[in-house]
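Here you go, one structure.
For this view, one protein chain was removed and the others were kept in their places.
What follows is chain A.
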Amino acid sequence: MPSINRSKTKTPMPSQDAKLRSKNFNEVALGYTEEDAINEAQRCLNCKKPSCMEGCPVQVQIPRFIKHIAEKNFESAISVIKETNSLPAVCGRVCPQEEQCEQKCVLAKRGDPVGIGRLERFAADWERQQGVKIPDKANPIGKKVAVIGSGPAGLTCAGDLAKLGYDVTVFEAFHEPGGVLIYGIPEFRLPKEIVKQEVDFLKKLGVKVQTDMVMGKVLTVDDIFEKGYEAVFIGTGAGLPKFMKIPGENYLGVYSANEFLTRINLMKAYKFPETDTPVKVGKKVAVVGGGNVAMDSARSALRMGAEEVYIVYRRSESEMPARKEEFEHAKEEGIIFKFLTNPTRIIGDEKGWVKGLECIQMELGEPDASGRRRPVPIKGSEFTLDMDTVVIAIGTGPNPLLIEATEGLKLNKYGYIETDEDGRTSKEGVWAGGDIVTGSATVILAMGAGKKAAQSIHEYLQGK
(Lines give C-alpha, C1' and ligand atoms only; values in the text may rest on other atoms or scores of the structure.)
Protein backbone atom coordinates (compact mmCIF):
# COMPACT_ATOMS: atom_id res chain seq x y z
CA MET A 1 0.00 0.00 0.00
CA PRO A 2 1.43 3.38 -0.89
CA SER A 3 1.57 5.80 2.00
CA ILE A 4 -0.61 8.89 2.06
CA ASN A 5 0.60 12.45 1.72
CA ARG A 6 -1.66 14.83 3.65
CA SER A 7 -0.05 18.03 2.43
CA LYS A 8 -2.57 20.73 1.52
CA THR A 9 -0.35 22.09 -1.20
CA LYS A 10 0.81 20.64 -4.49
CA THR A 11 4.32 19.30 -4.70
CA PRO A 12 6.10 22.27 -6.26
CA MET A 13 6.96 22.09 -9.95
CA PRO A 14 10.68 22.48 -10.55
CA SER A 15 11.06 25.37 -12.98
CA GLN A 16 13.63 27.65 -14.48
CA ASP A 17 14.31 30.79 -12.48
CA ALA A 18 12.09 33.64 -13.68
CA LYS A 19 14.95 36.05 -14.40
CA LEU A 20 16.94 33.49 -16.30
CA ARG A 21 14.07 32.05 -18.30
CA SER A 22 12.76 35.40 -19.46
CA LYS A 23 15.87 35.50 -21.66
CA ASN A 24 15.66 32.04 -23.22
CA PHE A 25 13.18 29.86 -25.08
CA ASN A 26 13.83 26.69 -23.06
CA GLU A 27 10.93 25.07 -21.29
CA VAL A 28 9.86 26.93 -18.17
CA ALA A 29 8.40 24.07 -16.12
CA LEU A 30 10.97 21.32 -15.88
CA GLY A 31 8.72 18.47 -14.83
CA TYR A 32 8.47 16.30 -11.73
CA THR A 33 11.20 13.90 -10.74
CA GLU A 34 10.08 10.34 -9.92
CA GLU A 35 10.18 11.28 -6.27
CA ASP A 36 8.08 14.42 -6.80
CA ALA A 37 5.57 12.45 -8.82
CA ILE A 38 5.17 9.68 -6.28
CA ASN A 39 4.91 12.26 -3.53
CA GLU A 40 2.17 14.15 -5.38
CA ALA A 41 0.36 10.96 -6.41
CA GLN A 42 0.16 10.00 -2.77
CA ARG A 43 -2.05 13.02 -2.15
CA CYS A 44 -4.83 11.47 -4.22
CA LEU A 45 -7.61 9.90 -2.14
CA ASN A 46 -8.52 7.51 -4.92
CA CYS A 47 -12.17 8.51 -4.51
CA LYS A 48 -14.88 5.95 -5.14
CA LYS A 49 -16.79 8.51 -7.19
CA PRO A 50 -13.95 10.53 -8.63
CA SER A 51 -15.33 13.99 -9.31
CA CYS A 52 -12.12 14.95 -11.12
CA MET A 53 -13.14 12.73 -14.03
CA GLU A 54 -16.33 14.73 -14.55
CA GLY A 55 -14.12 17.67 -15.36
CA CYS A 56 -12.10 15.84 -17.97
CA PRO A 57 -13.46 16.24 -21.51
CA VAL A 58 -12.08 12.83 -22.53
CA GLN A 59 -12.68 11.00 -19.24
CA VAL A 60 -9.13 9.99 -18.44
CA GLN A 61 -9.28 7.39 -15.65
CA ILE A 62 -7.61 9.82 -13.29
CA PRO A 63 -7.47 7.98 -9.94
CA ARG A 64 -6.42 4.76 -11.69
CA PHE A 65 -3.42 6.30 -13.39
CA ILE A 66 -2.46 8.25 -10.29
CA LYS A 67 -2.55 5.11 -8.18
CA HIS A 68 -0.14 3.47 -10.57
CA ILE A 69 2.23 6.40 -10.17
CA ALA A 70 1.97 6.23 -6.40
CA GLU A 71 2.93 2.56 -6.72
CA LYS A 72 5.85 3.45 -8.95
CA ASN A 73 4.23 1.57 -11.78
CA PHE A 74 4.74 4.24 -14.42
CA GLU A 75 4.24 2.02 -17.40
CA SER A 76 0.72 1.11 -16.28
CA ALA A 77 0.05 4.76 -15.49
CA ILE A 78 0.74 5.89 -19.03
CA SER A 79 -1.20 3.09 -20.62
CA VAL A 80 -4.25 4.01 -18.55
CA ILE A 81 -3.98 7.62 -19.72
CA LYS A 82 -3.52 6.59 -23.32
CA GLU A 83 -6.72 4.58 -23.28
CA THR A 84 -8.53 7.88 -23.73
CA ASN A 85 -5.92 10.61 -24.34
CA SER A 86 -3.56 10.18 -27.25
CA LEU A 87 -1.53 13.35 -26.60
CA PRO A 88 -0.76 13.28 -22.86
CA ALA A 89 2.65 14.96 -23.09
CA VAL A 90 0.89 17.89 -24.76
CA CYS A 91 -2.22 17.94 -22.57
CA GLY A 92 -0.22 17.61 -19.36
CA ARG A 93 1.46 20.84 -20.35
CA VAL A 94 -1.29 22.96 -21.87
CA CYS A 95 -4.72 21.85 -20.60
CA PRO A 96 -6.51 24.37 -18.40
CA GLN A 97 -6.61 21.86 -15.53
CA GLU A 98 -7.77 24.49 -13.07
CA GLU A 99 -11.08 24.70 -14.96
CA GLN A 100 -11.31 20.99 -15.64
CA CYS A 101 -10.20 17.99 -13.59
CA GLU A 102 -8.40 19.92 -10.87
CA GLN A 103 -11.31 22.27 -10.32
CA LYS A 104 -13.52 19.26 -9.56
CA CYS A 105 -11.00 17.43 -7.34
CA VAL A 106 -12.34 17.05 -3.76
CA LEU A 107 -9.09 18.29 -2.31
CA ALA A 108 -9.65 21.65 -4.00
CA LYS A 109 -12.26 22.40 -1.33
CA ARG A 110 -9.64 22.62 1.39
CA GLY A 111 -6.38 23.39 -0.32
CA ASP A 112 -4.68 22.61 -3.59
CA PRO A 113 -6.21 19.93 -5.77
CA VAL A 114 -4.06 17.01 -6.78
CA GLY A 115 -1.60 18.15 -9.47
CA ILE A 116 -3.30 15.98 -12.08
CA GLY A 117 -1.82 17.81 -15.06
CA ARG A 118 1.68 17.60 -13.66
CA LEU A 119 1.26 13.88 -13.06
CA GLU A 120 -0.08 13.34 -16.54
CA ARG A 121 2.92 15.13 -17.95
CA PHE A 122 5.25 13.13 -15.76
CA ALA A 123 3.84 9.81 -16.98
CA ALA A 124 4.05 10.88 -20.61
CA ASP A 125 7.59 12.20 -20.27
CA TRP A 126 8.65 9.04 -18.48
CA GLU A 127 7.36 6.99 -21.39
CA ARG A 128 9.14 9.15 -23.96
CA GLN A 129 12.40 8.70 -22.08
CA GLN A 130 11.96 4.94 -22.15
CA GLY A 131 11.19 5.03 -25.86
CA VAL A 132 7.56 4.78 -26.85
CA LYS A 133 6.47 1.31 -27.90
CA ILE A 134 4.83 1.20 -31.29
CA PRO A 135 1.70 -0.89 -31.28
CA ASP A 136 1.43 -3.59 -33.93
CA LYS A 137 -0.02 -2.24 -37.13
CA ALA A 138 -3.69 -3.06 -37.48
CA ASN A 139 -4.73 -5.28 -40.36
CA PRO A 140 -5.37 -2.99 -43.30
CA ILE A 141 -9.05 -2.53 -44.05
CA GLY A 142 -8.26 -1.25 -47.52
CA LYS A 143 -10.18 2.00 -47.19
CA LYS A 144 -8.69 5.46 -47.54
CA VAL A 145 -9.57 8.40 -45.27
CA ALA A 146 -8.30 11.96 -45.68
CA VAL A 147 -7.70 14.33 -42.77
CA ILE A 148 -7.34 18.04 -43.53
CA GLY A 149 -5.29 19.95 -40.98
CA SER A 150 -2.76 18.51 -38.56
CA GLY A 151 -3.68 20.21 -35.30
CA PRO A 152 -4.75 18.16 -32.29
CA ALA A 153 -8.15 17.40 -33.86
CA GLY A 154 -6.70 16.09 -37.12
CA LEU A 155 -3.83 14.19 -35.52
CA THR A 156 -6.12 12.43 -33.06
CA CYS A 157 -8.64 11.50 -35.73
CA ALA A 158 -5.83 10.20 -37.97
CA GLY A 159 -4.26 8.15 -35.18
CA ASP A 160 -7.50 6.51 -34.12
CA LEU A 161 -8.43 5.59 -37.68
CA ALA A 162 -4.95 4.22 -38.40
CA LYS A 163 -5.20 2.03 -35.32
CA LEU A 164 -8.42 0.61 -36.77
CA GLY A 165 -6.63 -0.26 -40.00
CA TYR A 166 -7.60 2.60 -42.29
CA ASP A 167 -5.21 4.03 -44.82
CA VAL A 168 -5.03 7.63 -43.55
CA THR A 169 -3.44 10.65 -45.19
CA VAL A 170 -3.16 13.99 -43.37
CA PHE A 171 -3.02 17.06 -45.61
CA GLU A 172 -1.40 20.08 -43.96
CA ALA A 173 -1.02 23.59 -45.42
CA PHE A 174 2.17 24.46 -43.57
CA HIS A 175 5.57 22.88 -44.07
CA GLU A 176 5.35 21.30 -40.64
CA PRO A 177 2.51 19.36 -39.04
CA GLY A 178 1.08 20.14 -35.59
CA GLY A 179 -1.24 23.11 -36.05
CA VAL A 180 -1.25 25.57 -33.16
CA LEU A 181 1.02 23.20 -31.25
CA ILE A 182 3.75 24.06 -33.76
CA TYR A 183 3.04 27.59 -34.93
CA GLY A 184 1.27 29.08 -31.91
CA ILE A 185 2.25 27.70 -28.53
CA PRO A 186 5.87 28.67 -27.88
CA GLU A 187 8.81 26.37 -27.33
CA PHE A 188 9.16 27.44 -23.70
CA ARG A 189 5.72 26.05 -22.94
CA LEU A 190 5.58 23.10 -25.31
CA PRO A 191 8.89 21.94 -26.80
CA LYS A 192 8.46 21.28 -30.51
CA GLU A 193 10.38 18.04 -30.13
CA ILE A 194 7.36 16.63 -28.30
CA VAL A 195 5.01 17.53 -31.12
CA LYS A 196 7.43 16.00 -33.63
CA GLN A 197 7.53 12.79 -31.65
CA GLU A 198 3.74 12.61 -31.59
CA VAL A 199 3.67 13.03 -35.36
CA ASP A 200 6.42 10.43 -35.80
CA PHE A 201 4.38 8.05 -33.69
CA LEU A 202 1.44 8.47 -36.07
CA LYS A 203 3.70 7.89 -39.04
CA LYS A 204 4.84 4.64 -37.48
CA LEU A 205 1.20 3.69 -37.16
CA GLY A 206 1.06 4.08 -40.93
CA VAL A 207 -0.42 7.58 -41.20
CA LYS A 208 0.88 9.49 -44.22
CA VAL A 209 1.48 13.20 -43.71
CA GLN A 210 1.56 15.48 -46.74
CA THR A 211 2.72 18.99 -45.89
CA ASP A 212 2.59 22.04 -48.22
CA MET A 213 -0.97 21.14 -49.17
CA VAL A 214 -3.26 24.15 -49.00
CA MET A 215 -6.52 22.30 -49.40
CA GLY A 216 -9.19 24.14 -51.29
CA LYS A 217 -6.43 25.49 -53.53
CA VAL A 218 -4.33 22.50 -54.54
CA LEU A 219 -7.11 19.95 -54.02
CA THR A 220 -10.75 20.34 -53.11
CA VAL A 221 -12.76 17.99 -50.95
CA ASP A 222 -14.44 16.67 -54.08
CA ASP A 223 -11.02 16.02 -55.65
CA ILE A 224 -10.17 13.95 -52.59
CA PHE A 225 -13.23 11.78 -53.05
CA GLU A 226 -12.31 11.38 -56.70
CA LYS A 227 -8.92 10.10 -55.66
CA GLY A 228 -10.62 7.23 -53.92
CA TYR A 229 -10.86 8.46 -50.36
CA GLU A 230 -14.12 7.38 -48.76
CA ALA A 231 -14.34 9.87 -45.91
CA VAL A 232 -12.85 13.26 -45.05
CA PHE A 233 -12.25 14.87 -41.67
CA ILE A 234 -11.80 18.66 -41.61
CA GLY A 235 -9.77 20.00 -38.70
CA THR A 236 -8.50 23.28 -40.07
CA GLY A 237 -8.73 25.27 -36.83
CA ALA A 238 -9.71 28.87 -36.31
CA GLY A 239 -6.74 30.58 -37.84
CA LEU A 240 -8.08 33.85 -39.19
CA PRO A 241 -6.67 36.72 -37.13
CA LYS A 242 -9.04 39.42 -35.92
CA PHE A 243 -7.97 43.02 -35.86
CA MET A 244 -9.52 45.71 -33.68
CA LYS A 245 -10.60 47.96 -36.52
CA ILE A 246 -9.11 50.99 -34.81
CA PRO A 247 -7.02 53.62 -36.61
CA GLY A 248 -3.35 52.86 -37.12
CA GLU A 249 -3.46 49.07 -37.23
CA ASN A 250 -1.34 48.90 -40.35
CA TYR A 251 1.58 50.86 -38.93
CA LEU A 252 4.92 49.09 -39.02
CA GLY A 253 5.45 47.18 -35.80
CA VAL A 254 1.81 46.15 -35.41
CA TYR A 255 1.35 42.40 -35.57
CA SER A 256 -1.48 39.98 -35.25
CA ALA A 257 -0.57 37.43 -32.58
CA ASN A 258 -0.72 34.79 -35.29
CA GLU A 259 1.95 36.53 -37.32
CA PHE A 260 4.08 37.35 -34.30
CA LEU A 261 3.99 33.80 -32.94
CA THR A 262 4.31 32.14 -36.35
CA ARG A 263 7.44 34.12 -37.08
CA ILE A 264 8.90 33.17 -33.72
CA ASN A 265 7.75 29.55 -33.38
CA LEU A 266 7.22 28.06 -36.82
CA MET A 267 9.84 30.17 -38.60
CA LYS A 268 12.17 30.23 -35.58
CA ALA A 269 12.81 33.96 -35.68
CA TYR A 270 14.33 33.69 -32.22
CA LYS A 271 17.33 32.10 -33.93
CA PHE A 272 17.60 34.82 -36.63
CA PRO A 273 20.01 35.32 -38.44
CA GLU A 274 20.88 31.65 -38.07
CA THR A 275 17.41 31.09 -39.54
CA ASP A 276 16.15 33.40 -42.28
CA THR A 277 12.89 34.85 -40.95
CA PRO A 278 13.12 37.93 -38.74
CA VAL A 279 10.66 39.50 -36.33
CA LYS A 280 10.78 43.07 -35.11
CA VAL A 281 10.48 43.46 -31.36
CA GLY A 282 10.98 46.91 -29.91
CA LYS A 283 11.92 47.99 -26.41
CA LYS A 284 8.34 48.58 -25.32
CA VAL A 285 5.73 46.10 -26.40
CA ALA A 286 1.98 46.12 -25.82
CA VAL A 287 -0.02 42.94 -26.27
CA VAL A 288 -3.75 43.42 -26.51
CA GLY A 289 -5.90 40.59 -25.11
CA GLY A 290 -6.17 38.36 -22.06
CA GLY A 291 -6.05 34.76 -23.24
CA ASN A 292 -3.30 32.19 -23.65
CA VAL A 293 -2.42 33.74 -26.97
CA ALA A 294 -1.79 37.10 -25.31
CA MET A 295 0.32 35.52 -22.55
CA ASP A 296 2.36 33.60 -25.12
CA SER A 297 2.92 36.72 -27.22
CA ALA A 298 3.94 38.82 -24.22
CA ARG A 299 6.32 36.23 -22.85
CA SER A 300 7.80 35.67 -26.31
CA ALA A 301 8.35 39.42 -26.70
CA LEU A 302 10.24 39.46 -23.41
CA ARG A 303 12.44 36.60 -24.58
CA MET A 304 13.12 38.44 -27.83
CA GLY A 305 14.70 41.21 -25.78
CA ALA A 306 11.91 43.69 -25.07
CA GLU A 307 12.55 45.80 -21.99
CA GLU A 308 8.96 46.41 -20.97
CA VAL A 309 6.04 44.27 -21.98
CA TYR A 310 2.45 45.23 -21.24
CA ILE A 311 -0.71 43.21 -21.45
CA VAL A 312 -3.62 45.49 -22.21
CA TYR A 313 -6.93 43.81 -21.36
CA ARG A 314 -10.35 45.39 -21.37
CA ARG A 315 -11.83 43.33 -18.55
CA SER A 316 -10.40 42.61 -15.10
CA GLU A 317 -8.07 39.92 -13.84
CA SER A 318 -10.82 37.51 -12.85
CA GLU A 319 -12.31 37.47 -16.38
CA MET A 320 -9.01 36.63 -18.06
CA PRO A 321 -9.41 33.43 -20.05
CA ALA A 322 -5.71 32.47 -19.89
CA ARG A 323 -4.56 29.38 -18.01
CA LYS A 324 -3.79 30.33 -14.45
CA GLU A 325 -0.28 28.96 -14.59
CA GLU A 326 0.54 31.10 -17.63
CA PHE A 327 -0.75 34.21 -15.90
CA GLU A 328 1.35 33.40 -12.83
CA HIS A 329 4.40 32.73 -14.95
CA ALA A 330 3.89 35.93 -16.91
CA LYS A 331 3.68 37.96 -13.69
CA GLU A 332 6.80 36.32 -12.28
CA GLU A 333 8.67 37.19 -15.44
CA GLY A 334 7.76 40.84 -15.07
CA ILE A 335 4.97 41.33 -17.61
CA ILE A 336 3.01 44.47 -16.68
CA PHE A 337 -0.78 44.08 -16.65
CA LYS A 338 -3.10 46.92 -17.58
CA PHE A 339 -6.57 45.68 -16.75
CA LEU A 340 -9.79 47.47 -17.65
CA THR A 341 -7.95 49.17 -20.45
CA ASN A 342 -9.00 49.19 -24.09
CA PRO A 343 -7.00 50.52 -27.04
CA THR A 344 -8.72 53.20 -29.08
CA ARG A 345 -6.01 54.19 -31.55
CA ILE A 346 -2.49 53.31 -32.58
CA ILE A 347 -0.22 56.27 -33.05
CA GLY A 348 2.58 56.24 -35.61
CA ASP A 349 5.57 58.36 -36.54
CA GLU A 350 6.22 59.98 -39.91
CA LYS A 351 7.86 56.83 -41.30
CA GLY A 352 4.87 54.77 -40.38
CA TRP A 353 6.30 53.05 -37.29
CA VAL A 354 4.22 52.61 -34.15
CA LYS A 355 5.10 54.99 -31.38
CA GLY A 356 2.16 54.80 -29.04
CA LEU A 357 -1.05 53.14 -28.06
CA GLU A 358 -3.94 55.33 -27.06
CA CYS A 359 -6.23 53.58 -24.58
CA ILE A 360 -9.36 54.29 -22.62
CA GLN A 361 -10.10 53.21 -19.07
CA MET A 362 -13.00 50.77 -18.68
CA GLU A 363 -15.33 49.78 -15.86
CA LEU A 364 -17.42 46.65 -15.46
CA GLY A 365 -21.13 46.93 -16.16
CA GLU A 366 -23.91 44.36 -16.51
CA PRO A 367 -23.12 40.75 -17.47
CA ASP A 368 -23.05 40.14 -21.24
CA ALA A 369 -23.92 37.07 -23.32
CA SER A 370 -20.82 35.24 -22.08
CA GLY A 371 -21.93 35.77 -18.49
CA ARG A 372 -18.95 37.99 -17.82
CA ARG A 373 -19.53 41.59 -16.79
CA ARG A 374 -19.38 43.80 -19.82
CA PRO A 375 -16.60 46.38 -19.84
CA VAL A 376 -17.79 49.91 -20.60
CA PRO A 377 -15.53 52.85 -21.39
CA ILE A 378 -15.20 55.69 -18.91
CA LYS A 379 -15.72 58.92 -20.85
CA GLY A 380 -12.73 61.20 -21.09
CA SER A 381 -10.29 58.73 -19.53
CA GLU A 382 -8.08 58.34 -22.60
CA PHE A 383 -4.34 58.11 -22.08
CA THR A 384 -1.37 57.11 -24.22
CA LEU A 385 1.26 54.47 -23.61
CA ASP A 386 4.55 54.89 -25.47
CA MET A 387 5.11 51.72 -27.47
CA ASP A 388 7.18 50.58 -30.39
CA THR A 389 5.56 47.21 -30.97
CA VAL A 390 1.89 46.26 -30.67
CA VAL A 391 0.63 42.68 -30.86
CA ILE A 392 -3.08 42.12 -31.29
CA ALA A 393 -4.32 38.96 -29.58
CA ILE A 394 -8.05 39.52 -29.43
CA GLY A 395 -9.11 36.26 -31.00
CA THR A 396 -9.47 34.51 -34.32
CA GLY A 397 -12.19 33.40 -36.68
CA PRO A 398 -12.70 30.58 -39.18
CA ASN A 399 -10.44 30.68 -42.22
CA PRO A 400 -12.78 30.62 -45.23
CA LEU A 401 -10.19 29.30 -47.68
CA LEU A 402 -11.19 25.63 -47.66
CA ILE A 403 -14.81 26.25 -46.74
CA GLU A 404 -15.42 28.51 -49.72
CA ALA A 405 -13.95 25.89 -52.02
CA THR A 406 -16.22 23.15 -50.63
CA GLU A 407 -19.73 22.84 -51.92
CA GLY A 408 -22.53 21.72 -49.64
CA LEU A 409 -21.01 22.51 -46.25
CA LYS A 410 -23.49 24.08 -43.89
CA LEU A 411 -22.04 26.84 -41.73
CA ASN A 412 -23.32 28.63 -38.65
CA LYS A 413 -23.80 32.37 -38.60
CA TYR A 414 -20.20 32.97 -37.52
CA GLY A 415 -18.83 30.95 -40.44
CA TYR A 416 -17.88 27.83 -38.49
CA ILE A 417 -18.84 24.40 -39.82
CA GLU A 418 -22.06 22.94 -38.47
CA THR A 419 -21.92 19.32 -37.33
CA ASP A 420 -23.95 16.87 -35.30
CA GLU A 421 -22.61 15.44 -32.03
CA ASP A 422 -20.39 12.99 -33.85
CA GLY A 423 -18.83 15.65 -36.04
CA ARG A 424 -20.83 14.77 -39.14
CA THR A 425 -21.32 17.75 -41.48
CA SER A 426 -24.11 18.42 -43.97
CA LYS A 427 -21.93 16.99 -46.75
CA GLU A 428 -21.99 13.24 -47.31
CA GLY A 429 -18.80 11.56 -46.14
CA VAL A 430 -17.39 14.69 -44.52
CA TRP A 431 -16.75 15.20 -40.80
CA ALA A 432 -15.31 18.20 -39.00
CA GLY A 433 -14.07 18.95 -35.50
CA GLY A 434 -11.91 21.16 -33.33
CA ASP A 435 -11.72 24.93 -33.55
CA ILE A 436 -13.24 25.02 -37.06
CA VAL A 437 -16.50 23.83 -35.47
CA THR A 438 -16.39 25.35 -31.99
CA GLY A 439 -14.33 28.48 -32.54
CA SER A 440 -11.06 28.81 -30.60
CA ALA A 441 -11.27 26.39 -27.71
CA THR A 442 -8.72 24.02 -26.24
CA VAL A 443 -6.37 21.27 -27.29
CA ILE A 444 -8.27 18.65 -25.35
CA LEU A 445 -11.64 19.60 -26.86
CA ALA A 446 -10.15 19.47 -30.34
CA MET A 447 -8.69 16.08 -29.54
CA GLY A 448 -12.00 14.85 -28.19
CA ALA A 449 -13.75 15.99 -31.37
CA GLY A 450 -11.19 14.16 -33.51
CA LYS A 451 -11.76 11.01 -31.49
CA LYS A 452 -15.53 11.13 -31.77
CA ALA A 453 -15.35 11.74 -35.49
CA ALA A 454 -12.95 8.83 -35.97
CA GLN A 455 -15.43 6.52 -34.25
CA SER A 456 -18.29 7.85 -36.34
CA ILE A 457 -16.29 7.56 -39.58
CA HIS A 458 -15.49 3.96 -38.65
CA GLU A 459 -19.17 3.16 -38.18
CA TYR A 460 -20.04 4.84 -41.46
CA LEU A 461 -17.36 3.01 -43.44
CA GLN A 462 -18.21 -0.33 -41.89
CA GLY A 463 -21.72 0.12 -43.17
CA LYS A 464 -20.53 0.98 -46.66
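To be clear about the criterion, contacts are C-beta pairs under 8 Å (C-beta built on N, C-alpha and C of every residue); 3 or more make two chains touch, one makes a residue touch a chain; residues count from 1.
Definition applied: contacts and distances are computed from a predicted model.
Asker: Using the UniProt record as the reference, specify the protein name of the hidden chain from among "(2Fe-2S)-binding protein", "Fatty acid desaturase", "Glutamyl-tRNA(Gln) amidotransferase subunit A" or "Sulfide dehydrogenase subunit beta".
Answerer: Answer from the record: the omitted chain is "Sulfide dehydrogenase subunit beta".
Asker: Touching the hidden chain in the complete assembly: which of A:Ser150, A:Asn258 or A:Ser456 does that?
Answerer: A:Asn258
Asker: From the listed residues A:Thr211, A:Thr384 or A:Asn412, report the one that touches the chain absent from this view.
Answerer: With A:Thr211, A:Thr384 or A:Asn412 as choices, the missing chain is touched by A:Thr211.
Asker: I'm checking contacts with the chain that's been left out. Which of A:Lys351, A:Lys379 or A:Lys413 qualifies?
Answerer: Considering the complete complex, A:Lys351 is the one touching the chain left out.
Asker: For a quick check of understanding: of A:Asp276, A:Glu307, A:Glu363 or A:Glu459, which residue touches the chain that isn't displayed?
Answerer: Only one of A:Asp276, A:Glu307, A:Glu363 or A:Glu459 touches the chain omitted from view, namely A:Asp276.
Asker: Could you please point out the chain A residues that touch the chain left off the display?
Answerer: Against the left-out chain, chain A lists 173-175, 211-214, 217-219, 239-241, 243, 249-250, 252-253, 255-256, 258-259, 262-263, 267-268, 271-278, 280, 351-352, 399-401.
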